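Read the structure below first, then the notes.
One protein chain is absent from this view; the other protein chains keep their places.
Here is chain A:
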Amino acid sequence: MSARHSLRPPRWPLAILRFFIKKEYLEEIEGDMEELFYDNVARWTVRKAKRIYTVEALKLLRPVLLKKLGHSFTLPSFPMYRNYFKTSLRGLLRNPLTAFINVFGLSVAIGICLIVYAFMLYDRSIDQFHVHKKSVYLVTILAEHDGETQQYGLAPRPLGERLREDFVQVKNVCRIEEGRVVVKHEDDVYHEHIRYVDPSFFDMFTFPLKWGSPEALADLNNMVLSEDMAVKYFGEDNPVGRDVLVIFNDSTKKAFTVAGVAAAFPKAHDLDFDFLVHFDNINVADGAYDMDDWRAFLPATFIQVENPAGLRTIEQQLKPYQTLQNEALPDRPLAAFAFEPLTSLHERASHLRDAIVHDFNAEGRMGMPIIAIFMIALACFNYINIAIVSASKRLKEIGVRKVIGANRRKVILQFLSENVVVTSFAAGIGIVLCYFAFLPWFVQFTGWPLELPLVHGDLWVFLAALLLFTALVSGLYPALYISNFDAVKIFRGSLQFGKHNPFTRVFLCVQLILACITITAGVVFTQNNAFQNYRSWGYDQKHVVYASVPDAAAFDRLHAAMKQQPGIVVSSGSTDHLGKTVSPVLLRQSSNHSHEAGRLAVDAHYFETMGLRLIAGRGFREDSENDRRALVVNERLVHELNLKQPLGHRFDVNGSPYEIIGVVQDFHHWDFFRKIQPMVFTLATREDYRYLSLRVESGAEARTYEALQRQWARLYPEIPFQGGYQSDAWGTYFNSVNRSETFNKVIASIAVLLACLGLYGLVTLNVSGRIKEFSIRKMLGAGVENIAMGMLRQYAVLMTVSLLLGAPLSYFFSRAYLDMLFAYPMPLDYSGTIIALVILTCLVLAVIATQIRRVLHLRAVEGLKME
């Protein structure tokens, strides 16, 4: 039975034939095919016969033989489309204002969508250019901290070596250590970041070299530069073979030969380097560096494996090392090792602490699509409203079309295809706008190196999808609405329409709400910016200048040299410095519970110098041996640990008992984006001083700063000066706050512009529809008030409703937005929303006023004559 069954022609090609081929031909063709099939079965194998059958069946699908698939599939023929195209073009030209509003709105929205697309493209392609990205993994560790498992991008120092030796599956291992050094070539001397890497670096990561060869990294005396660094030190010349001096510290220097220069990094990259040298140079840089120290960590250890499936077994076999590590560092036990693939490393960067990769785009990934959707929504609402109202001018056309035989479907099709024309037109302008205006501005503004590759196939798919989406969303409702008119009613003139369409009102309402939200966001950001600028840092940052020094000897010399400088109130030395460095510390309580805090090692004058305010207890005493075991903590720590009696409370730090002797007011170590962390101050030993901070008299800041630089240059001509005003310590923080303010203002302006354009178009059309009414009113002696009231009444309710809805929405939206961006957002009051409401109301009134003016200047006779 089954043999007979399998001797039938294959089923699905037959089904296709039966579905597509004209009924009158089906019997003949089916018969022929079956005969052919059995012939082939006799000649070849059953399988081949079936294959031939399938191929033949598909080849039978030719226009002559195909069924006409019902009436629904008959599209209007080409001339009909030509007619639609012509009418829509004429329509556009006849109403340049509404055409402009539609096209402009849509093209701005599409341009913004393209920027979002470019951003997403950039974000998705970061670090995806590495050839071996699928087989390269970052070794990470999981550690429990306060009951939560946190993943760190670090690995214990010896682990890389162990992985290389003990696991055959591991093809390559690349350890990366980082260092701050001074690089000197002739007169160019700068502080630089250097990376110590294993020579396998170039086997695992794809960084093609412009000059030199990657193998050269195997030599301890060679160095590979990034293109930027090559230009910085050597200009455009090929530097291969030339020497640079690396000054690790005051006493250790080593000359390296430039053996390679990397080609410019792809724009979408995260992992990169300035200077690369062989990993073993770490022993030159730091004589005390212990490679077998399980307590210390490397910033990154990458492995390359042949078969990613084997990673699980490696993870399990790493248990002994985990034990080893936990014995060495019992304070912070490891929960497990984990491998993060390079492919998704950037995506996951925000979940990894202390990782070599960073994620700066999270904000954009959230905000940008929201903005794009806002804009598209505004533009679509504009289109919908204007399309519905302007249909009143085309009623007769629709009537005629219906009478000469267009059914509803055809009218819908006409309006949709008209819409496609408008949207395609807008898309064209949108691309141009984006390419020549938005994108350059945006790139310059955000610093994201975005590109819009026009040859990229996906871009066109995206654009087509966007077009289809916009065309459908904006066109479907008007098309359905308009096509529903009854031809007889149109010609009788009894069609009640436009004014009483609830949807037009709803759309306008939503538009106004959207505009309200964006204006509020813009206003609130401006307010928040002012708030952030005046927010206290928790200490006096304005009158402090500081210098960073490489070692204690340098500190002493600089300190002594600055003694003569007038205007200095007090000076202080410290290992860590506010806004610059902090080291993590574990505070162990007697209850065997430990807390993580930031630790700043400072001297006795630090609190006075920085203007930190003690609210309880005392600061450190100079040269007091007792105070070596003393802690000064911040309020946050007291609060988090719930200490009733902070003074005198004892902690165990690295095996020694410490006692709290003072509490300082909370201060912002890092910028306002980040929350205040629990902090402790300890007394620094003189040998560890790395910062000199000077509190100066008001007005003496610039003078002191210059003196610092001058003295430094005299003392250490080889090492560039590092230091600055304390108020600049947060670097680009205020720039970035200013930037997001500008950005929000621009977005708000565009949104308001779109909403106003839409409103303007709508009001104009409405007034045009009522021009006869107004003319008659004028003839009968109506004054300004009467006409203005007549017009305003129509919008008053709408305005009130949308503002009533918009105000609370904008309030909550801005609050959520601020909370998302800032750790300490401005306490939001109602003023932002009120200002936004006033702005919006004024704009709407201004729009309506233009039309009142138009009616007032209209000669009634002309109005009545108007067709």
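Going forward, a residue touches a chain if its C-beta (ideal position, glycine included) is under 8 Å from a C-beta of that chain, and two chains touch if they have at least 3 such contacts; residues count from 1.
Here is the rule we use: contacts and distances are computed from a predicted model.
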Report task. Assuming one chain is omitted from the figure, identify its UniProt name from "Oligopeptide transport ATP-binding protein OppF", "Molybdopterin-dependent oxidoreductase", "Nitrate reductase" or "PadR family transcriptional regulator". Result -> "PadR family transcriptional regulator"
Query raised in the report: From the list A:11, A:62 or A:563, which touches the chain that is not on show?
Result: A:62
Report task. Quick one: say which of A:27, A:187 or A:292 touches the chain that got left out. Result -> A:27
Query raised in the report: Which of these, A:38, A:436 or A:830, touches the one chain of the complex that we don't see?
Result: A:38
**Report entry** Absent chain, residues of chain A that touch it
**Finding:** 25, 27-36, 38-39, 55-56, 59-65
